[in-house]
Structures are given as C-alpha cells and as structure tokens.
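Have a look at the structure below before the remarks.
Every protein chain except one is present and positioned as in the full complex.
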Amino acid sequence: MIIVMQRGASKKEIGDVMREIEGMGYRTHPIYGVERTVIGAIGDERGKARLQKFETSPGVERVIPILKPYKLAGRELRKEKTGIAVGGNAVFGTGTVPVIAGPCSVESLEQVCSTAEAVKAAGATLLRGGAYKPRTSPYAFQGLEEEGLKMLAEARTRTGLPVVTELMKESVLDLVVAYTDVIQIGARNMQNFDLLKAVGQVQKPVLLKRGLASTINEWLMSAEYIMAQGNMNVILCERGIRTFETATRNTLDLSAVPVLKHETHLPVVVDPSHGTGHWEYVEDMALAAIVGGADGLMIEVHPNPHEAWSDGSQSLTFERFATLMQKARRVAEAVGRKV
Amino acid sequence: MIIVMQRGASKKEIGDVMREIEGMGYRTHPIYGVERTVIGAIGDERGKARLQKFETSPGVERVIPILKPYKLAGRELRKEKTGIAVGGNAVFGTGTVPVIAGPCSVESLEQVCSTAEAVKAAGATLLRGGAYKPRTSPYAFQGLEEEGLKMLAEARTRTGLPVVTELMKESVLDLVVAYTDVIQIGARNMQNFDLLKAVGQVQKPVLLKRGLASTINEWLMSAEYIMAQGNMNVILCERGIRTFETATRNTLDLSAVPVLKHETHLPVVVDPSHGTGHWEYVEDMALAAIVGGADGLMIEVHPNPHEAWSDGSQSLTFERFATLMQKARRVAEAVGRKV
Amino acid sequence: MIIVMQRGASKKEIGDVMREIEGMGYRTHPIYGVERTVIGAIGDERGKARLQKFETSPGVERVIPILKPYKLAGRELRKEKTGIAVGGNAVFGTGTVPVIAGPCSVESLEQVCSTAEAVKAAGATLLRGGAYKPRTSPYAFQGLEEEGLKMLAEARTRTGLPVVTELMKESVLDLVVAYTDVIQIGARNMQNFDLLKAVGQVQKPVLLKRGLASTINEWLMSAEYIMAQGNMNVILCERGIRTFETATRNTLDLSAVPVLKHETHLPVVVDPSHGTGHWEYVEDMALAAIVGGADGLMIEVHPNPHEAWSDGSQSLTFERFATLMQKARRVAEAVGRKV
Partner (left out) sequence: MIIVMQRGASKKEIGDVMREIEGMGYRTHPIYGVERTVIGAIGDERGKARLQKFETSPGVERVIPILKPYKLAGRELRKEKTGIAVGGNAVFGTGTVPVIAGPCSVESLEQVCSTAEAVKAAGATLLRGGAYKPRTSPYAFQGLEEEGLKMLAEARTRTGLPVVTELMKESVLDLVVAYTDVIQIGARNMQNFDLLKAVGQVQKPVLLKRGLASTINEWLMSAEYIMAQGNMNVILCERGIRTFETATRNTLDLSAVPVLKHETHLPVVVDPSHGTGHWEYVEDMALAAIVGGADGLMIEVHPNPHEAWSDGSQSLTFERFATLMQKARRVAEAVGRKV
C-alpha cells in the first residue's frame, strides 16, 4: 500500500503515520519527493482493509492499494486456466465453447422439453430455464418454482442436457441443487453476499452473472466470496452493464472477456440475449463473443418468442438458433476453437 | 399502451396486431399517420407485462407503455404524503426532518452507546448501526450479528432513540424485527425480491435504499414489492448512484428528491455519507438535501472515525456532527421546516 | 407525436391542447382510455421541435415523438447500404473490411513512413496519423500540425495508402483537405456543430467518431448535420463510451454495430485501440468487431509503442499488427467477408 501525503504535510504528520503503520506490523518505506512525501507500507495488505484508515489521518491525501484484493480468483497464484466440467459433455475453460440455451422462464413441460430437444439438435450442450424469476414488477410472472425445477429435470432426463437455473434465495438451495447441474446467481444478486456464501458451501458449479453496475473488480470479489467458502467451480457470465445508451437493454461489455482472461483463471461465458435485449442483435454478438475469447455462450431460445411469458423480444426461435449454431461452428474453427 | 408500427407495415400486419390486442381484452384505436400507423390499446396494462409481446410481432417497431407501472407507491391513487412514525418522536414525511445518525458498523457496546448519546445530544432522533454488513471483500469485517443487535437495543434503552439496522437475509428477519425499529434494505439488495417480499409481510417500517444503478422507476417498483405484501411503511433513501465520476464514492442524485415528491407519496431520506464517501463533503450535501426537500437525513457518525472498522473516511466525529445539526436547524427554518 | 395527458386532466385542458395542435397544422386524434387520454398529432413532426412545447401545457404528462429524428442518415428513406470508396483500393460498407492503421500521433517522417510500409505489407489499406491532437492536458504534445500533414502526404506518396487524419478546427479545413483523404472528427468534437457543418460542405469522406457519452441517436443526428450540408460520405466509428468500468479506458460498445446496421445505411468502423486502451485487448476486440459486422477497423500501430509520444499503451507493434491481420483474414472468411 502506498500512502500519499498532502503537499505541505508536516514532519510530525509524516512521522505519526509511519509510526502507526509500523505499529500494525508493516515495514515503512518513505520517499521524499519534490512536492510530496509518499510512504510505502510493506506487508500483505489483503484482509487488512483497515489500512484505508489512513485516509483520515492528518496530512494524508490518499491511500493506494497495490495488491489485487482477490487471491483465489486471481491469476497470480494460479496461472493455468480452470476447466469446469458439467455433466459428461460440457467443459468450460478449455478451448471448447459450450452453449447454454433455453427459455427465459420455464412455462410448461411441453415448452421446456421441446426447446431442450431443439437446442440439443442444433448443438447446445446445456439447457437453461428459470423456475424462480427476478422480475422488476411484483405483478409480473414470478416463476413456476419447484414445479419448474421438475420440468427442467424431466427435460434433462429426456435429452441428457445438464441444466442451469437461477437461485434467488438460500431457502430453496437444496431443492435447486437436487434438481439441477449449475446454479445461476443473477445480476441483481451478484452482491447478495449471504447467497454467495451459501452456494460456496455446495460443490455444484456456480454461474455468476455480472451485476448491472458492477466493476470487473467487484465481480471477481463476489467470485472470491464463493471460493473462500470452498466451492472453486465458478463460471463468470458477462450479460451487459447499465449505461446511458437505451438502444440496447444493456451495454454488452465484450472487452470484459480479454480483461478477465488476464485477471482470472476462471472461465467466462457471454449472454448476448440479456446483453442486447433484442433478438436481432443476438447472433452478431454471440459470434463476436466466441472470437473475442468467451469460454461459452448463454442464449435464450423459445418455441414461440411472441408467446413467451418473459423476455420474448430477446429470444431466438428454434430456426434462428440453429442458424446461429452453424455460423458459430465456422467462426470458432477460424480461431482454432470448437463450439 | 401505444404500439408503433414500422414505416411500411402492411395492412395485414396492422390487422393482425389489432385482432390480437382485442383478443386479449383491450379495445384498439388505430391512428393512421403520414408515415406510420400507431395503435392505442385501451385497458389497464399493468399486471399485463405480456403486452410487450407485440415487440416481436411482424411490422411492429416499438411498444410504449402509458400507465405508470406502480400503483400503491404512486401518487395517482394517493395524493397526500404518507407520514411514517417511528418510536415516539420521529415522523418521516410531514414537514419535520428527522435525522438518523450513528456508526457504519456496531463495533462494541461502548462505541454504539457513546455515539447514541452524542447524536441524541446533538439532536438526532434515530440511531443507525450495522450488525450485518455487506462488504465487497469476503475478508473484511462482516458484522457482529446478533451480538450487534443486542448492543443496538441496549443503546436504545439508554437513550430512547429508535434503531435502524440493515437486514441482508430472510433467515434473521425475526431477530432484526425483535431488536430494532426500522429495517434497512441496502442498495445491493434493492432488487433482492424475495427479501422485499419478506419485509412486506411484517409491519415494521422499511428504509429502502436505492440500488447503485437503479432508476427511480425501478426503485419505486421495489417499494411496490413491499407494499403489495401489505407493509405500507416504506421510507425511500437516496444514497448516490454509480457514474463515471470517481472524485466521490457515488454520485448523490439529489434531484431524485423533487422527482420522488412528484411521483410518490412515500417519504424520502438522503444519505450524504454514502452519497459522497468523504466526510469533508457530508455537511454541504446534508444541508442541501434539507433545502432540496428531503424528509430526513441519514448520517454516519463515529467516536473516532480513524479507528472505525468500516467507512471511517465518510464518518463525522461527534463535534462535526453537532456543528452540522446546528446549521441544519438554521437552514431548515429558512424553508419553513424543522430538524 | 403522441401527447399523454395526466390522469385527471380536464376536458378543457384536453380541448385546449387539441386546438393548439391543430393550429400548428397537424390533425389530432384523441384516444380516451380508462385512466388517461392520449392525443395523436398526425403530420411530419421533424423540424418541428416545438411540438415538445406541449410538455408545458396544463394537463400534459409527457410528449412522445414517433418518427425518427434523422432522415438522410436513416434507413427508412434509403434501404441499401452506402458504400464509400477511399483512394483506389478501399471501400467501406460493401462486404469487405478495410483496415485503417497507423500511429496515434505523427512524430517524424521516418516514423510515419516506416509504419505506413509495415501496415501496408500486413494488409492495411489506409493510413491513420494525427497531426492535430486533442489532449486532455495543455502541457501534453499537441501535434506537428501542417508539418505532420506533409509527412502523412509523403507516406501516401511512398505507399499509395490513402490517409485519415483528425480535424479539430475549421480554420485548417482547407489544409487537411489538401493533404489527406478522409477527415476524422474526433469523439470530443462529435457535437461541435459548426465543425460538422464545415465538413458537410466539402466532399471528402468524413470519419465521425462517437462521442464519449453520446447515444446512437445523437451520433446519427451529428451525421445528419454533415449530410444536411451536402456531404453524404459519412463513415461512423465506434470507439468506446464512458461508463463506470475502469479496467478499460472506455467500454467498447460493440452492439452498436448491429444497432447501426438496423438504423442507418452508413458504414460503421470499429476502433478497438481507443475502445480498450490496452494493446493486450486490441486483437480480441478487433476480431470480434469483424464477426459482429463492422465495415472496417481502425488500429493504432507504432514502430516502438514504448517511445510513442501519445497512446503508446494501446498501440500494436508491427509484428503484433501483422499477426492480427492474419487472424483477421481467417475470421472474416468464416463469415463470408474479406479483410
């Protein structure tokens, strides 16, 4: 940690800060510049958030952390990428690009099974579907709950596709674990720290969506919450951030993919359906994501988007999804990968 | 709801959309313009999110909702402001400006009681203090939990100040209800819809903080979640939104106050401590909030900010808080209000 | 245009608004809903910004424009894509993906010519280089000005590559026109309307960069400024927008590409160098842009980024650029295009 003293800080102020840092078990290293003094505090600053306390010391201008705040999620202590296998045929993080596809909400057995069959035929290797739905309005459809989980499990039985579904509250964690293969933590719960701790205590893979206004740093800290509890199987999912632009539902931050490849060993999946909010833009962004380095895709598909109970405008039909998958295979091949 | 057809939409497309709208129980009213046709759908569109489905109909360009999506929180059905009384001496929403003050985290009985006494002496009418703490890092102090709740209750016994504390998970709702007077829902949980439903089922007042990237509309929808369950005692709290500016921790959106006065009958409190993140800016923004129409303030105060376990850099000392309160009284008087 | 009256607007208020609209030459068409009255104003609302005046009429809640505000730039009046040829070998907007490459700033004849030769050898078809530099600090290098333009022209003579350079003020428009082939309008000047009018009066192609906080709609309105003066040769350039994320210099909004394909017939180029700000991320985003539909790329290349006078950290070396171009060819082929 670097402590920058104010221009004109007194010798006493500098001495006081140094003595206090040393009292906390760090070594200090002052640099006396032309205009300012800067003090290096040597030692592991992580887990010692209280070094920030020097922001309130007389004569201090600012405190700059040097070490990355995440350990388990970071690339410094674990250089090689983490591969996360789900079911028998999908591995995230090792060169292939598994595709998770399915409806926004589970609406009926028929709907989810027909979708599962169609996306499997087109080449998807996992099924998505929401049984618990986070909706902005309390008057909107809130999901079929356990009934929906059962339908997902049945679709898995029929097609062999592992299932990804969202968990919104700890009280149904056991249920979700029992019926499904990957636990999704939605964007709105990315900093629901108790929920993160709870999924950290099971061994199912967790698909952790980025919060609407979360920095990459905060996102990795949320992964760290899960990993610190013992569950190392975290898959990150970029799904767009909130900006001033309204032409798309969110702004898909595709450059987060190469940043994450640099910062973390965890795999990262891209969801262009939520990222754009309009089916017309999904294909272009899905292909771009593969080429940009994504370790997987998550795509909303519905037998009849016009009749979908939620997110119809961003869902692909079976035909459009099949076309996308054909293109995806060609594009992946061009960069030496495989969908 | 207004459905705008694309330029060049065919007669058949227009007819199909109209028939489908009518089939859903609305009356239709087309306007044939020079370039485009626009169709009005007459009927209560709330609770019928599926009207958005027309976004995927052939020939449709966009769908524009006309009615406000919130009913209980809105000003249309309830014109007069809601007053929410807490304890015997604080009422939010009726001209006075109650001040909630206290430490970010409860650290010890001594710390919370001395703070309670100091802020009471200075004129605060409620005590705040966190027993469950949402921290970005899993390695940071997470709160004293039930021990902290007991300390808050003891401080209330000694000073008579009602207590506000944050709830992060449903499993401790009963505890929090038992020990405190106002349940705070933090910014990161503003769209934790299950938690909102849970606090909607008790009758304690809820202080609902605005999410970091939440629009005023979404914020009111979260209030609506609580109210739809039967708890009408919702106090909104503006605490800054996330923007590109980094000179402050967040950007305090003070203009949300007059917007909310226009849109809702619920009281709105301003938290300049989180809004700015620096104690140096708290006083100016606190005074500005009073004059700008806030129904209350929430201020972080600590016996020794330099030693605070969290948020020290945005906490006021007892002396600074007392000075602020003196100024607050003068400023409130100038606009015919009372702190 | 649709005028939404407030709940409870009086008959007189509704009548007054209708009469006033009709007095402005529109036909009116009221829809009397259950809660609200909505009035359609039929007629061409463009160029009549004053219809917004109804926002201040008694009883009016809001005014919703229906028509797109851009005519010349929009896809409604011109369905086919515009192809813009520059020099003999580059055409933007017709399936090929021309690549503009070169240094941020022109620093010397040697620097710009060696770069021109290297990028040409690697497959670039246009040369970029700044002679007038918009720098945040007045103390930073401001560009070689006319001297720089001459160096660019010399590099063109030697390599045959057409030249793109930024124009910051009308007073050097003639100079820039004389020496170069494409006039770049930088992000900071996207709403410098007088400069837009000035470049609208010459016939050189204009590369119009998106403003840091400009919506796609505003961007197209700035294109409209240029086109309304007679210059139809506008190439749009997405270069990242400002968001809360700081891991990248800007947030590259790649989904703007498919949105623009939908909204405008103008070609759109992507600049991943400014979009990300770090050379490590440029290749991934450049490839993603091609697959995502971009009509061209703009890439910063420098003989020795470490010694660059500006933007070194986002510049590619010759070798890295050559590698990128090889991959770009493969990727473009996979989507039936050609770099």
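As written, the chain order gives the labels A, B and C, with residue 1 at the start of each chain.
As a convention for this text, a residue touches a chain if its C-beta (ideal position, glycine included) is under 8 Å from a C-beta of that chain, and two chains touch if they have at least 3 such contacts.
Since the structure is predicted, the reported quantities are computational estimates derived from the model, not experimental observations.
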From B:Leu252, B:Val269 or B:Leu297, residue that would touch the chain that is not displayed: B:Leu252
Hidden-chain contact residue, picked from the options A:Arg242, A:Lys261 or A:His302: A:Arg242
Interface with the undisplayed chain - residues on chain A: 2, 4, 7, 29, 31-36, 38, 40, 42-44, 64, 66-67, 76, 242-244, 246
Sites on chain B contacted by the missing partner chain, in the whole complex: 213, 215-217, 241, 243-248, 251-259, 262-263, 272, 275-276, 280-281, 284-285, 287-293, 327, 330-331, 333-335
For chain C, residues in touch with the removed chain: 46-47, 49-50, 52-53, 55-57, 69, 134-142, 168-171, 188-189, 191-195, 197, 211-213, 218, 221, 224-225, 228, 242, 279, 305-310, 312-313
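To be clear about the criterion, only the chains that are shown with their structure count from here on.
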Central subunit by CA centre of mass proxy: A
Where chain A and chain B are represented by their mean Cα positions, the distance between them in whole Å: 26
Distance between the centres, which are taken as Cα means, of chain C and chain A, whole angstrom: 31
Chain centre separation in whole Å, for chain C relative to chain B (CA means): 38
Per-residue overlap in chain B, given as positions that touch at least 2 other chains: 242
